[in-house]
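Here the complex is missing one protein chain, while the rest keep their positions.
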Amino acid sequence: MNVFRFSRKTLGIPYALFLLLFVVAPLIVLFYYAFTNGQGQFTIANFTGFFSDPNTLGTLCYSFAIALVTTLVCLMIAYPTAYILAKSNLKKKSVLVMLFIMPMWINFSLRITALKEILTLIEGNLAYYPFVNAVCGMTYDFLPFMILPLYNTISKLDDSLIEAAKDLGANERAAFFKITLPLSVPGIISGVSMVFLPAMTNYVVLDMLYNSTYIMGSLIGSYFAAYNWHGGSMIALILLAIICAFTLLTRGMEDDDQTIGGALL
Amino acid sequence: MIKKFSTLFIVLVLVFMYAPILILMAYSFTSATTIGAIRGFSLHNYVTLFTTPDLRNMIFGTVLLALVSATLATILGTMGAIGAFYSSRKVDSFISTMNQIPVVNADVVTGFSICILLVVVFGVSKDTFIPLVVGHVTLCAPFVYLSVVPKLKQMDPSIYEAALDLGATPPVALRKIVIPQIASGIVSGFALAVTLSLDDYFVATYTKPATFDTISTYVVNATKGAQTTIKTALWALSTVIFVVVILVVAVANLRADREEERAGA
Partner (left out) sequence: MAVGKEKIIELKNITKTYDNGFTAVSDFNLYVKRGEFITFLGPSGCGKTTTLRMIAGFELPSSGTILLDGKNIADLPPYERPINTVFQRYALFPHMNIYENIAFGLRQKKMPEDVISKKVKKVLDLVDLEGFEKRSVSTLSGGQQQRIAIARALVNEPEILLLDEPLGALDLKMRKEMQLELKEMHRNLGITFIYVTHDQEEALTMSDTIVVMSEGRIQQIGTPEDIYNEPKNAFVADFIGESNIFNGIMTGKLRARFCGGEFACVDDIEEGTLITAVVRPEDVIITAPEDGTIRGHVTSVIFKGIHYEITVESGKSEMLVQSVRSQKVGDYVGMKVDPDNIHIMIAEDHTNYFAADINAEHRLEYNNKVLDTSVTKIIPGSKRDASGNIIDSRGDVIDPTKTKIMIAIQPQDIQMTDQVDEGLVDGHISNLIYKGDHYSYVIHTDIEQDFIVDDEYLWNMGDHVGLIMPIEKMSFSLKK
């Protein structure tokens, strides 16, 4: 008898092994490095060092500030955009939606280059408004990632729910705040998760716009440049903890088919 | 009134998203070195772009890397999706959870952790390109997985059984029945993998050979330098990419339209 009988299940083995080897194993290594020193001895110095150094704590705060403001600005622009797009009854709506998605496919570094030229023209010297420039660059980079999940969620909303609300006495305003907005929460969460974390780590945007303040991503970059694997691992671990916290907080509030990233498809 | 306001809002957002790209595009056809200066028409940026060996190699290398890693990611991700879909619920959710890690993780962390595992722990040389390709496959495969799974869910489960009933062996049934049914998911997964690889900066930075550059890493380094010929040649590159993206989108849209028409007739 043939020992290895073909089964559809066995097709999953290579990918499962790949994920174990290149996704799970690196995280374990990361964990190990974060809690050891150069001699391979166990230590929590990296951990305590991060939380006792005013510089690194300042970096954490600055990252949060940039990420928070970027996320809010994106939301303020993206929600009305997505809402207007979803509710419009244009014949060529798909083309219009495509226009908002298309920048995603142009290399981000080239787009930031373009933005940099414009900002330089407007401000004269980029050094005057480093924070504004950073938020502007991040918003420019991540806006489509906020619009897309919001648009998907809002356009899937059943119109009869809004009609039912009006039928039961809710005016336009009440129907929006009691029905449309609560029901678009899954889209908001998807969008926020696609903007907030990258905004904490994408230090290249800051670099290119001549903002020399560190964010969390820059710390990893500088440890990497200094061959300090242990310090870098600790920063990576802290970022992972933030991601886990966010995922746990929002669990169950997202659509089934619109998990983070799924909205991209 | 509301309608006018909506239109105005949409137009303003579009201006924000496209003005930098379009202005850069216009200036790429002049001999100006900064935006705002008025100079005559010139194609020298395009000449530089296509004749400088450095630039040519970088573009060629980026595209080749994207195609190779997207192909590998598509094969692995598709097999993984099929395998997980037909496995027990436990195995399915185990693979899906692992798959979700690179999706939600910050690219900086993904790149850094793979670098530590392969380069620091296993001592694989970056010059072998192995860390870079592994990194990009890790980045892209989860998205292929995510775009194939919904197609498997939509598929009528009895068609595979019907094929077996009619005498097809499992591998034949898979190749002739299942794969064609999920082809659209595989194709869009591949397309997404290509764009993710083309757009990546962080994974490449941490895993690439020192002498090799992708478009992103090249552009980021170039903006730090003061070489204006390279800087303006990148304007031309941005224009070329923009035009390619528009063409691809237009062709895809036209084909979708035509298919819809055919289905409707």
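For clarity, chains are labelled A and B in written order, and residue numbers in each chain start from 1.
Heads up, the rule we're going with is that a contact is a pair of C-beta atoms (placed from the backbone, for glycine too) under 8 Å apart; a residue touches a chain by one contact, two chains touch by 3 or more.
Being a predicted model, the structure only gives us computed values, none of them experimental.
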{"item": "Contacts of the hidden chain among displayed chains", "value": "A"}
{"item": "Touching the absent chain when the full complex is considered, from A:115, A:165 or A:194", "value": "A:165"}
{"item": "Where the unshown chain meets chain A, residue by residue", "value": "158, 160-161, 163-171, 174, 178-179, 182-183, 185"}
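Assume only the chains that are shown with their structure count from here on.
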{"item": "Computed distance of Cα centres, chain B from chain A, in Å", "value": "17"}
{"item": "Residue ranges of chain B touching chain A (in the complex, touch as defined)", "value": "6, 9-10, 13-14, 16-21, 23-24, 27, 34-36, 76-77, 79-87, 91, 94-95, 98-109, 112-117, 120-121, 134, 137-138, 141-143, 145-147, 150, 169-171, 174, 188-189, 192, 195, 198-199, 201-202, 205-206, 215-216, 219-220, 223-224, 231, 234-235, 237-238, 241-242, 245-246, 248-249, 253"}
{"item": "Of all residues in chain A, those that touch chain B in their complex", "value": "6-16, 18-20, 22-27, 29-30, 33, 77, 80-81, 84-85, 88, 94-96, 98-100, 102-111, 113-118, 120-121, 140, 143-144, 193, 197-198, 200-204, 207-208, 217, 220-221, 224, 229, 232-233, 236, 239-240, 243, 247, 257, 259-262, 264-265"}
